[in-house]
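Rather than the whole complex, this shows some of its chains in their spots.
A and B label the chains in the order they appear, each numbered from 1.
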Amino acid sequence: MFFHDRRLQYKVRVDKPNPAFARMLQQAIGGIEGEIRVCLQYLFQAWGNRGPVKYKNMLLETGTEEIGHIEMLATAVALNLEGATSSLKDEIVGANPVVGAVMGGMDPRHFLSSGLSAMAVDANGVPFNGSWVVGSGNLAADMYANVMAESTGRVLATRLWESTDDPGMKDMLAFLIARDTMHQNQWMAVLEELGGMTNNHPIPNSFPQAEENQQFSYAFVTTNIFKDQEAFGRWAEGPSIDGKGTFQMVPGEPMGDIPILPPPAPEGHAQVE
Amino acid sequence: MFFHDRRLQYKVRVDKPNPAFARMLQQAIGGIEGEIRVCLQYLFQAWGNRGPVKYKNMLLETGTEEIGHIEMLATAVALNLEGATSSLKDEIVGANPVVGAVMGGMDPRHFLSSGLSAMAVDANGVPFNGSWVVGSGNLAADMYANVMAESTGRVLATRLWESTDDPGMKDMLAFLIARDTMHQNQWMAVLEELGGMTNNHPIPNSFPQAEENQQFSYAFVTTNIFKDQEAFGRWAEGPSIDGKGTFQMVPGEPMGDIPILPPPAPEGHAQVE
């Protein structure tokens, strides 16, 4: 069960409202790298957790913190939209180029649909999509999904930080960037507890290796037919990262037949030549 | 530029066609864990790569291999749908319970829309969505996205393997599972080359640490108000995984104010009390 405190987790201040920046902040709310995604992802992973229970507890903690991040960003969007309406009208009606340069990047739905407040969409107005909420029932796979979410999320936050000179916004983003640092470390700490790379991989580690076709488990297949330069690297030689094999580089070649399907069923009404 | 060989990368054989299994295979084609996603993800990462060029080359190699995996699975779907039409009719029209048990799990669009062939959708007929194709312009973030894709992908493949006793299908899946093993290792090899966890994290590693609010960079914030049992673990004490701080556990508390927004703009036509 959930509770709230009306105060924000961290202060949100906008010194110079900017509706184009409000639009960019939406990416951090409803985009695939955004806070709704991590919030629901951690909570759904917690709710579906089948043990060990300490991971369920931990996911619940951080999932709950993330709701407060959506709240901070939604507040920041609303504050950045202050004054947007009358400027928008100036732009639409009068084609004032200075106003236009600021407003041109605004999401018109911030006025038309939400009345100057945040929405559950990304920076292009594309709605949040529940398919982004990953919880696989495999803890290690989920932890990678979480490291990845916090990595692309922190990349996004640093780009937002670069896009503004508003001191209040920079301060808020410096806090969120720090939280992303922690969260990256936190999910990696679970992976370390689970045994690290050699114990975790290949994920899932519960599938019997004997059942996979081990001839191809550590072969880098090259599909390049322009032979001047190979894609050599750590993945092409030496022990595999999971410690269970040796990388080798092999040219791609077809091992299957040309696939021929049986003729169509009459009920499907294929075309008759 | 791309080329093809009409033969498959690996043999695809279906001994006992099963339209319900065809539906399940669709998850590995057009689902978020599927092959269209990894194929486009690796190719887009390659096409947007701004150096070092060896990673571009490598991404291109594996992205190209993945097209052939879509091809194998699409062939498997078509072969599993063999004979589905007349059985479907028996079920719809006659309510034969034995037929129904097999057909009940079929995607009706496999007959209605595609005429017994694969589609660019998941196991529930939800279309493939381009938002799943992640390429952030940050190589480490992208590698985690790739490890995660191959981890959830391999989890999916092992579950498909568990769901069938068709020898041909088990053989094909054993090959694909092996390729997922390699691909997990391959992306981790890049992360190793980039310097491993202590060098890579926090991602992006190019953002100056001094600019983030470091007071919160390694603090596990607990939001739990039921105090009988804490979410202790590796993330709550000891050196951080990135080697740049020390984990600590701190109770969550609001540091911001109650957010109050200015009154609405008249042009937005808020309600008047």
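Basically, contacts are C-beta pairs under 8 Å (C-beta built on N, C-alpha and C of every residue); 3 or more make two chains touch, one makes a residue touch a chain.
Because the structure is predicted, anything quoted here is derived from the model rather than measured.
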{"item": "Subunit count for the whole complex, all chains sharing one sequence, 2 displayed", "value": "6"}
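As a convention for this text, only the chains that are shown with their structure count from here on.
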{"item": "Euclidean distance of C-alpha centroids - chain A vs chain B, Å", "value": "11"}
{"item": "Chain A partner contacts - residues on chain B that touch it in the complex", "value": "3, 5-12, 32-33, 54-55, 57-58, 60-62, 64-65, 71-72, 75, 78-79, 82-86, 89, 111, 115-117, 126, 129, 131-132, 134, 136-138, 140-141, 144-145, 147-148, 151-152, 154-155, 158, 161, 171, 174-175, 177-182, 184-186, 188-190, 192-193, 197, 201-204, 207, 211-225, 229-235, 240-242, 245, 247, 252, 254-259, 261-262, 264-265, 267-270"}
